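A single protein chain has been omitted; all remaining protein chains appear in their positions.
For subunit A:
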Amino acid sequence: MRVMAQMAMVMNLDKCIGCHTCSVTCKQAWSNCSGVEYVWFNNVETRPGQGYPRAYEDQERWRGGWELNRRGRLRLKGGGRLRKLFTIFSNPKLPSIDDYYEPWTYDYDTLTTAPLQEHTPVAQPRSLISGQPTKITWSANWDDNLGGAPDHLHRDPMIKGIEDKVRLEFEKTFMFYLPRICEHCLNPSCAASCPSGAIYKRSEDGIVLVDQDKCRGWRMCVSGCPYKKVYFNHRTGKAEKCTFCFPRVEVGIPTVCAETCVGRLRYIGLVLYDADRVLAAASTPDDKDLYEAQREVFLDPNDPAVVAEAERVGIPRDWIEAAQRSPVYALINKYRVALPLHPEYRTMPMVWYIPPLSPVVDIVRDTGHDAEDHGNLFAAVDALRIPVEYLANLFTAGDPAPVDAVLRKLAAMRSYLRDINLGREPRESIPESVGMTGEQVYDMYRLLALAKYDERYVIPPAHAEQAHGLEELATECSLDYEGGPGMGGSGPFGESSGGASPIAVENFRMLRDRQTSDTYAAPVDKGSRVNLLNWDGKGTPDGLFPPKEES
């Protein structure tokens, strides 16, 4: 047994309202500059739908992730090192800008500078690539809410095989939202594809990062990632990806997407796993067994043998305690309601999802039945092959049984809790019918429905003694660094110690400057207001930061 810790996320899809707050705040924080205009580390797609980039799940075309060779050994679907070397200068499996979308902006300026004229001024779209006026024909989320579905839906790779059951009729409509970030996989094919060894998985918390100094821009990771969650920065010529907001997580606060999520549907916590078992699990012969195989790689953080071993390999005590309280572990292994996205890619993804019951509830309600009654809901789960088969294509390599089991648990919770809410005698037969106790269902309800902040996010701060492995120094209090607001003037290691400020602290300082400065971050002359999307990233344009205090 080789115990390792992994920072992981679970998203409860029933609660996602598709507001895109997560995408916008992520983009503001991480990819709001030139070269990555088209990049959304976090995106939210309407399913059924093609997603972003278009039809990224079609691995016959993109050849991302892993497959088994004839001897049952794992190999990159896109081909091994040798094949990679031959194609290094012309990577054929790379999505083009059209597969993402051609980013644009508007000549917003006209609105304030147009001379007196007959027609009111209007801002026209301009391509951010050519700078020319453009027609908008695709975006980062074109098929939102099934827009354009009659034209596009058949291109959703997950519809294959069930086309005849997904009807494009008003009465048969079903949809839900799927928010996506990098999966921070246990067996990342992005890293395995990189000829320069620039992508690494941090041993402390499993976050997958691109070393910007080592990256040579081969873009093999873009092809290698089956989730298409590595992006190419056209200005720097390097790969960039979701960082799991490591500067925040290191000081114990949730990622930007999770913190700002309106639906409060994201859970962050640690999972302990046995690194010795990852390869065997990823090589499980049948795609449909991969979900169970990955679940079994996770170690029970309450098992004394696991705890002892974790302590032996130097996982700090508070991390072990955090793993014991982890909402992610509870949802995956205790309640067994979270499922991995596309286990068949064999990368062992670490962002899991609770499939949505709402499409089933909607149908039951719309047909005039009591949608809080577990009997009705169970019957509907059994009878409705759509959405169940569609969900199975996403989360269990097409096996409907685990999806059925999760939906039944969610239905049981709904029904059991209604009795409690209405002050009626709870019926223990309901939890029993899904193999749970009433108390377990109540605890699951507390985690899923009440979803208290400190139960959703159990994030132990990074330790100073691990600092060599992390990008930045973090101490118990992120503000206790030299000159930091948390300290009376001395650094964490005594009077003249110091070093680089943690990124989170820098952000804190910027935030404080912004909040206490007299002007907004805009020049006095509003006509020359900065447009960050047109900024080439060099230097500091006027108005980007509030004026520095004179000292």
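In this section, contacts are C-beta pairs under 8 Å (C-beta built on N, C-alpha and C of every residue); 3 or more make two chains touch, one makes a residue touch a chain; residues count from 1.
Just so we're on the same page, contacts and distances are computed from a predicted model.
When the unshown chain is looked up in UniProt, the name that turns up among "Molybdopterin dinucleotide binding protein", "1,2-phenylacetyl-CoA epoxidase subunit A", "Anti-sigma factor" or "Acyl carrier protein" is "Molybdopterin dinucleotide binding protein". Only one of the listed residues, A:113, A:145 or A:367, touches the absent chain: A:145.
Note on the undisplayed chain: of the listed residues A:103, A:224 or A:247, the one touching it is A:103. Of A:71, A:119 or A:424, it is A:119 that touches the chain left out of the display. Although one chain is not shown, part of subunit A still touches it, namely residues 18-20, 23-24, 27-28, 101, 103-106, 108, 111, 119-120, 122-125, 136-137, 139-142, 144-152, 168-170, 173, 175, 515, 533.
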